[in-house]
Structure formats: structure tokens, C-alpha cells
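Take a look at the structure below.
The complex appears here minus one protein chain, its other protein chains still in place.
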Amino acid sequence: MTPTLDITLAGIRMKNPVMVASGTFGYGPEYADLVDLDKLGAIVVKGISLEPWGGNKTPRMVEVSGGLINAIGLQNPGVAGFIGKYMPFLRKHDLAVIVNIWGKTLEEYAEVAARFDGVEGIHALEINISCPNVKAGGSSFGTTLESTAKVVAAVRAKTKLPIIPKLAPNVSDIGAFAKVCEDNGADALSLINSFPAMAIDIETRRPILANISGGLSGPAIHPIAVKLVYEAAKAVKIPLIALGGITSAKDAIEFMIAGASAVAVGTANFTEPLTALNVIDGLRDYLARKNMTRVQELVRSIRI
Amino acid sequence: MTPTLDITLAGIRMKNPVMVASGTFGYGPEYADLVDLDKLGAIVVKGISLEPWGGNKTPRMVEVSGGLINAIGLQNPGVAGFIGKYMPFLRKHDLAVIVNIWGKTLEEYAEVAARFDGVEGIHALEINISCPNVKAGGSSFGTTLESTAKVVAAVRAKTKLPIIPKLAPNVSDIGAFAKVCEDNGADALSLINSFPAMAIDIETRRPILANISGGLSGPAIHPIAVKLVYEAAKAVKIPLIALGGITSAKDAIEFMIAGASAVAVGTANFTEPLTALNVIDGLRDYLARKNMTRVQELVRSIRI
Amino acid sequence: MMRIENGTVVGHDAMGPDYRVLTLKLPEVAPLAKPGQFIHLRLAQLHDAVLRRPFSIYRADGNHLSILYKTVGRGTASMQNLRLNDTASVVGPLGNGFPLDLASSVTPVLIAGGYGVAPLYFLARKMTRRGILFIGGAKAADILLADEFRALGWEVQVATDDGSLGVKGLVTLALDAWLQALVPNAQPEFFACGPNGMLKAVGDRAISGNRKAWLSLDRHMGCGVGACLACVQKVRLSGQETLARVCKDGPIFEARDVIWED
Partner (left out) sequence: MMRIENGTVVGHDAMGPDYRVLTLKLPEVAPLAKPGQFIHLRLAQLHDAVLRRPFSIYRADGNHLSILYKTVGRGTASMQNLRLNDTASVVGPLGNGFPLDLASSVTPVLIAGGYGVAPLYFLARKMTRRGILFIGGAKAADILLADEFRALGWEVQVATDDGSLGVKGLVTLALDAWLQALVPNAQPEFFACGPNGMLKAVGDRAISGNRKAWLSLDRHMGCGVGACLACVQKVRLSGQETLARVCKDGPIFEARDVIWED
């Protein structure tokens, strides 16, 4: 019997628990020649702010051992630009659309959320409180419990869509951050964003990235992310979406055993655009081999 | 002209700024057939506690992408065992000996420090407040400012040796931790320890390590460590010893440009025991190529 | 339309001491290729690299596609180990490519630096007319394909930094001399691929002479397909400053559209 992969996560129905991560898959059309979008559980689009935003200067990305550091700086066409330019395309596809949002102030977060409320074809908002690349907001919000609580509550007040705060990895006690999100109305959590990191050109003695530092993503961070997911799962009951260094079904399965209800593929889309599809197939094969009939059986199934 | 590599760091004179990291080079004799100890700047020995300590159950180590996770659990022969068994050997060698210490309580940290004060041949104490693998103390001390301050002050009160707190990487604001150490009498700082991390065997659905989780080290963490060193260097004036994923002179030079006065090679000793010697040679060649006469010119020389 | 495909190595030969030509069997990708487009190559040998490597398409003949590369870092170093029948994953063809429909009065003027000659050779083979190639490099060994261009009936002028072949100096020196001698009603249109400095210099000449120049930009890339925004270049589009993606909106830009910063 073929195991079933469909899940309902925070009220969002998905045909499988495999998504593509914000910032690594554009807004949908970019990879559409290579990846059949209708096979994905969900797309999380690149972070959207109230107004169009230009992002950082180049160089914006550098490859390092086991990963890359990016400092794109959240370049995006703004709420109206995104809805006008990309939603018609996305609505034609059979996958959940989760919009990653950010703001430079609390008010902006709330306003962006308000603007998306009721827009046809959008299934949830992922709140980026943890981007290491925007100084004005992002990073600082996600690293104190107080500001995390405020952002989540502010967004909650403005939308009926499921909201999914995306946690910063560079905290000592991820459980406390997970809990404060749950307490303030989060429907699910995404973890994790990339790690603050830096590379220096030893010939020029300058930082390689124009932004000085950026966020590390890719296989390098996977074992850290698994630990954070495991800790967060102990702290909250709401479902978790895990990401960080997934390159194969094995990596995704580790996350689900540790506590995730769904997973997202990020950097690996660049390495191998078919990764998300391979994860779906590998997950199905694994469940069949293990005689599990529903993917839910895997979630939080760790044996200690 | 050959550039000079010798430095005096927190009063410790070293013929070069390249050390081997605690827990990755034993107590000296283990690698002595392969590595001429007299060529190293310093050895930081495996963490020592008041009494002998057995550590965790096996498996204690697992290889992951770009690194390994270890949960040795600080197995060691205790202060008396270490001094009796290893100091005679170490005293015969021409390198600085830094003893990494830890305790399960504040009192134990202080007591271990007291016991080492005045022991011939010991040049400094590195205080491990950040080991992710011992639940009773270690980890928790290094992740709050208050307990960090207390441990550093307690050790300071008991020794005239230079003291070097070793910081935990999993904090949001490394600068604050660096500062609180400086304010409480630290002579230098080591950063960073390994990252809390975890790997799960998807066949058994059990954690691979007997201790459930452990610490991630190796190339995977290098770009994160560079960023932390850069931030710490902005926060304090005391010298920094940088470690985390060094495999080549290039990695070490990045650390020094970012703010480190010295560096330590850890996991790479396992991969390639000659790494520290290669780093020394590579550093000398680099300085010569860049027309620098003293290695100090490199320290904190980042151009923003 | 782009594809992802595992290519089999069917040729891998040195071109002088520093360059190599890698030919892959790519029945899906090769037939789609246009001059100025590139492929994004993944090497199984480089397990731990998360990024693919972009290379201009040098030839596309039937099912075969070739690139011409120089070893500069760990990716290109590991490419050297590719042997016949090894495979490498390819995404492509990517990018916009050069415009091919020139007015009949136009003389194509190609300007190449180093491996920048690769896409220009593909362009020359696809153009029905002939023109002139200016090719520059550090030394004689960096001057590639000059004879092949001549065989196609193109004029070729060479410049090297050390004077070991052609005129000594920058390739724009040779170009300037040629421009000076142009008959008034000549209509040169430029196609350039090489280092940024060269592109900018060519662009400046085009703009001041009121000619078109198609510049192939070289930027570090993440996704290669327009999704990650790593490769952006400030451009002017219909009068408005905006950030174009070199991988998707480029790599070919008309000189007037490019806003060079420092």
C-alpha cells in the first residue's frame, strides 16, 4: 500500500509535507521549467515588505565549506508588486502559497499582514523575524523574547490567515522563543533561518560580502537545526516546519523524527533543483519500507 | 626577511600564535610521534575537573557534513591525575601549556583553579563554561551573562595565572558575553566551543549519540565563528584566541584579520595531524608575501 | 525554456597550456542553446560544493555542447579530472543570449578577453555575416581561437599585455585604432565578453560613438535561474533604475542600460 503524504498543517492542506524555502525558489516561475510546482506541498515565497526594497550591494553570496553565506538583503517588489506580478501565476498551480513577510518596524509587519489578509490564493503568512541581513528590523526582533512576542501579536491582530513565525537560530534557548510565539497566537513555527556568518578575503583583508556579514545556510547547519527542532518540539504543541541544510530525504526524515510536521528545502534548490521532488519520493519510499501508512506517524517519533 | 611569529598573549609567551584545541590533542603524548610539540605555540589540554570523570556512554562521536558531533562528556583523570601523569612530559617541551578546566558547580570551578595555581609548567587556565556535553554545569554557565560573570570572578579570585574563558557560540549577543568576562578579570578569551547539534539514525529513529546531542565542530562552523570573533573584537580589548573549523592557514588568517591574536586547531588534528604545523608555515609565508614583519600586524586588521 | 540533464563527457581536451574544452552529450539542452547563453554545471566530484558553476556555451552541435574553461579555483580544478563517460549535471541553456538579427548594414565587432572568446565564437558561427574580432589577454597563451575565426572568414586583431602576440597593451588600443580608421558611414555594433574593465571601456566607446554594444557580464551566481537575487546588476530599464538579474535578465546587456558602480 502506498503511504499517504498529505497533511493539514495549521489549517493549511498540503498534498505532502515538503515545501521550498523562502528566498531560494523565487516566486514560483523561476524554477517552473525544471520543477513541476504541482508536485510540491507548498512554496514559501521570497520575503515581502510593504514597499519595494532594493536589498544590499553585491557581492551578496559566497560559497563556503558545506554551505553558502548570503546577504541578499531582502530585495523584493513589495506587497502590491508581488500580488500583481506573481499571484496570477501561483493561483494557477495546485500547491499551498505561504508568503514570507518582514518589516522594518512593528507597524510595518502589521501593515503587510493586513494587506495580505483576504488575498485569494494565499494560504498562510510566514513571519521573518530572523533575517540576519536587514539591520533595521529582522535580526533584532527575533533574538529577544519581548520583541518576538510583540511582532507575533501585532501580525496576529491583523490577519485571519495562519501565521508562522520563522525563528532565529542564534539563541541559547529556542524552546522559550517557540513558546512565546505559541502564546501569542502563532499557528505553526518555521525553524530555522540562516546563521549569522562571515567570510574574509585574505588578499584584500575585506569582508567578501558587501554587507560585511550574512547568513550561513546549507548542509553545514543541518545538525544544529535538528537539535533546535528537537528542543522546540519539547516546548510547544503547534506544528513545526523544519529547514536548514536538507539535501536528501534522509535529512528531511531526521527533522520529522525530531519533531517537524513539514520540511522546507532551501539552498539545495541551487545545487540540485530536483531536491524537493527527490525528498518527496524518498520520504514515500521510506514510509513504505517502514510499513507506515501516513506520514504523520513519523512526526515526533524519536525514540530516546 | 622572515617575519616573526612570536607573541605575548595575556602574559603568555608563545613562539607562534598557533595552538591545538582542548579535547582534540589529548594531553601531549598522543600525537608526539607525528607532531613536533616544540614547534607549536601552545597546547590546550583536554578539560580537567577536580576528580576523575568518566564522561558519556558510547557512541560519542559521529561524522556529519563538514564536521563531526562529539559528546565525549569531558572524561578526564582529574587534577591530580593530570598533573602526575602528564605534566612531567609537558614540562620537557618548549610550548605553552594551557589547562582547560571545568566544574559541575561554581565551587568546583574555583577549587580546580586553586589547585593549578603555582603548578610548575602551567601557563594559563582556559575556563570551559560552554561545553554542550555536560548537563550539570558547562553549557548552562556559558549561556547567561550572570553565571558567566560568576564563574569568571570565582576563578579569578583563586589564581594568579592568566585566565581565558571559553565562550559558547549559541548566544545572540557574543559581545555582551565577551564584555562580562573582561569586566570580571579575564585576561583573554577563547571562542568558540562546538555548537549544540544532533544526528538521528533514521533506521532506528534513535539519536546516534548515546548522549542524545553533542557539539558540532569542524569546517561547517568556521564562517559562524569568524562572525563571532569579529563581533567580540568590537566589544573588548583583551586578546582573543579563535577556533572553529580551522583546516588551513587561510582559515587562521581570516580569524586574525577579524580580531584574533592567536588561533587553535581542533577537529582538523584528526583529519590531518600536521594541520597546526601547516598553519604555522602558511602564516609565515603569507606574512612574508604581504611584507608584514610581525604577526601582530595582522591582528584586527580588517578593512571595512 | 531550460532543462536539467545529466551530460556524459564525450570530449575533454587541452587548448593551449591553460584552457580546456569539455564536451558533453546533452540531447535535451544542446539543441536549445543560443550564443551568449550559459550552462550551470554541477560536479559530482565536488561533493561539498553547494553552488553550481556557470560557463558560457562555446559550441552546440546536435546533441553535443562544449564549454571552454580555465582553471581558477576548486570547481574548475575538479573539472580537470572529468574523464570520458563521466557524467555531470547541467542546467541550461540559461540567460538571454546575444541578439542575432542585425540590420544588414551593420558590421559585427567582437571584443574578447580570455575565455570570453568562447561565447563570441559561438556567435560568429551562428551569424550569417562576417566581421572583426579583437582579442586580448595577458600573454600569447591566453589568445584562443584566432585561427578558427580567420577560418570563418573573420578579421582578427590581437593584443597582449606582455606583447608576446599582436600589439602590446589593452585590446581597446587596437579597437581604438580601428575605429579611428573607419569610413564615416560604417555601422559597427559591438559584442563583448571579458573582464569588467574591458566591458566598461567597450561600452564607453559605443555610447560616445552612438553605437550599440552588447556586453556579457560575469557575476558570481547562486541559482542561475533568477530565483536568489545574488547576481544583480544595476541597470536602466525604460528610464528607470532597477536591479536586473545577470543570470536571467542577462548575461547580455546593452551598454546604455548598464549602470557601473565603482
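Chains here go by letter, A, B and C, matching the order in which they are written, and residues are numbered from 1 within each.
One rule holds for everything that comes next: a residue touches a chain if its C-beta (ideal position, glycine included) is under 8 Å from a C-beta of that chain, and two chains touch if they have at least 3 such contacts.
What you are looking at is a predicted structure, and each value in this text was computed from that prediction instead of being measured.
Enquirer: Quick one: which shown chains sit in contact with the chain that's not drawn?
Expert: By the stated touch criterion, the chain not on view contacts B, C.
Enquirer: Kindly state which of the options B:68, B:238, B:279 or B:295 is in contact with the chain not pictured.
Expert: That would be B:68, which touches the missing chain.
Enquirer: In the full complex, which of B:106, B:212 or B:274 touches the chain missing from this view?
Expert: B:274
Enquirer: For subunit C, enumerate the residues touching the unshown chain of the complex.
Expert: For subunit C, the residues touching the absent chain are 46-48.
Enquirer: Take the complete complex as the reference. Which residues in subunit B touch the chain that isn't displayed?
Expert: Contacting residues on subunit B, toward the hidden partner: 23-26, 30-31, 33-34, 46, 54-55, 57-63, 65-68, 70, 72, 75, 218-219, 267-274.
Keep in mind that, in the parts below, only the chains that are shown with their structure count from here on.
Enquirer: Centroid of subunit B to centroid of subunit C, CA atoms only: how many Å?
Expert: Taking the mean C-alpha position of each chain, the two centres sit 48 Å apart.
Enquirer: What whole-Å value do you get for the distance between subunit A and subunit C if each is reduced to the mean of its CA atoms?
Expert: 36
Enquirer: Touching two or more other chains, which residues of subunit B qualify?
Expert: In subunit B, residues 65-66 touch at least two other chains, as defined above.
Enquirer: Can you pull out the residues of subunit C that are in contact with at least two other chains?
Expert: In subunit C, residues 48 touch at least two other chains, as defined above.
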